[in-house]
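Only a single protein chain was left out; the remaining protein chains are all shown in position.
So, subunit A:
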Amino acid sequence: MKIIRWWGIGVFIALLVLLALSWVLLAPKIIGDTIEQVGSEALGAKVEVGDVDLTLFPVSVTLNQVYAANPDKPMENIFESSQIKMAIDSESLLWKKIVIDELVLDGVKTATPRTESGELAGGRKSAQFVQETLDIDIPELSESDIKSAVEKADLITVRRVNTLKDTQQQLKGEWEQVLDKKAFEQRTDDIKKEYDRLSERLKKNKLNLIKDAKEWKKLKREIDAERKNISGLSDKLKQDRRLLAKQLTDVKNGPEADLDAVMSDFGLGNGIDGIIDKYLGPKYTPWVKRAIEMTQGMESEPATAESQSETDKLAVQVGDKVYYEDEKLFPEILIKKIKLGGGDTGWTLDGDGFNLGYLPWLTGNPAVMNLKLDGDRKASFDMSSDWPSSNKMLTKLSSKIDAWPVTNMQLMQTEEGAWTIDSGVFVADIQGELTLEKIDLRATFKVTSPQLTAPEGLSDWKKTLAASINSQKVVDFDLKVTGSVSEPKVKLKSSLENLLKDAVGEKVKQKAESLKADFKQQITEKVGDISGLEDFNGNLDDWQKQLGSKDDLLKEILGKIKI
């Protein structure tokens, strides 16, 4: 029987050609659909690509008529570009890396009108979030609620008392061993006896001083060694005293910390700050929260099971990628050059960038991005980022928006409807430096002369809030990011938050004060009497006295030795 099926080779080649052809024909559609899908999910509004041109020699992708709808204003585009052209380095594609020699964005416009709504079916998740954050409900607590909350709580004071008791017990054991009669007093007694013996001999005959010279010297050495030992013990005693004092202070401060922690569970830890922290997030306004939500959404989206199609679920998946050292030392994605140009009536946009890549330290040169907006709307963005290696980086950022007219900007959405800033002028200033060890970023955002339209039928404090915003000359946000990349510390001060505090503040303040006494009493009952813990200090004084008297004795003996 023949093993080879010769016509099979023909079929195989035909299949390969068919596959390659269908890929070339379908690739533009696949690329366009992917950009629309991923972009829409990330933005929360429709992203549309008119058509995609793909050329293979040289490799280039051109996206024509790209529109991204404004998630807050579905009848407006947040971004529009007549053409986005990418010239791709074909050699890098062989190694599954994308190096874009030049990326050109032409005809960039913002805030252009749409003919149909850019809203995504199902609405935005972040809008729902803002709704939740503004529905503040101050808890009603009974005495039994407070008691049970304190009982359940893992009180830090109790833990600190236990730690202090353990330390006291351990130190007591150590010192009793060190100052034990045999080990400590016996040595001093022996020195005293030896001194008495030699002194007696000296009294009998002065010449014995010469005869006993060696023994006198030995005695002196023993006294020196013993005094050094006592000096070491005195230092240790001082350290122990400091340790106990610190632990005792912690114990004394414990009930206050517990009070804050337990009350924080109910959003009452620090009065109005506590409730703002709990219900609006630590120092975040809903706007910042929304940005964070969006970022998290973008990161987690590809991994969600929901994003998998039904067909994918029925196919064997590739699993996790294991990374090995890559000898091809160029980035996974690199844009060597980017050019942006566009504008609208009254303003123009011009920008360029170089060496924007991932992994950035493999690009070889610092990344630079500059954007300039002129006309009615003035803004500039300058960024330079130098990554000479994976563990060294310096990024500098300087960005300014001098005056950007704002119309119909949705500030937030509550169950009563949208809160919209009808008119105002947006001003921003972002300056900072970022290294892998340190972040130092400061940004201020302001909307001057905001004219807010609030929905009808607002409740008491929301009504106050709306009136307060309207009476402001400026609504501002001050953002400060410090710390490190792994542990960034974000502080955001906003006049909006202050207005919110004013609107709900008094109500919460009274509530917090009235409950504080009840919490305090329950915590004191659970922790018990801690006044006796200080008595242990008497032991320290005794041990210090013992060491002192021994040292005095040895010093006196040493003074008498004439050799």
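In the analysis below, contacts are C-beta pairs under 8 Å (C-beta built on N, C-alpha and C of every residue); 3 or more make two chains touch, one makes a residue touch a chain; residues count from 1.
To be clear about the criterion, contacts and distances are computed from a predicted model.
A.B. asks: Choose one: "TIGR03546 family protein", "PTS glucose transporter subunit IIA", "Allophanate hydrolase" or "Peptide/nickel transport system permease protein". The correct choice is the protein name in UniProt for the chain not shown.
C.D. replies: "TIGR03546 family protein"
A.B. asks: Using the document's definition of touch, tell me which of A:3, A:56, A:121 or A:517 contacts the absent chain.
C.D. replies: A:3
A.B. asks: Which of A:172, A:328, A:392 or A:438 sits in contact with the chain that's absent?
C.D. replies: Considering the complete complex, A:328 is the one touching the chain left out.
A.B. asks: Tell me which stretches of subunit A touch the chain missing from the display.
C.D. replies: Against the left-out chain, subunit A lists 1-5, 8-9, 11-12, 15-16, 94-96, 313-328.
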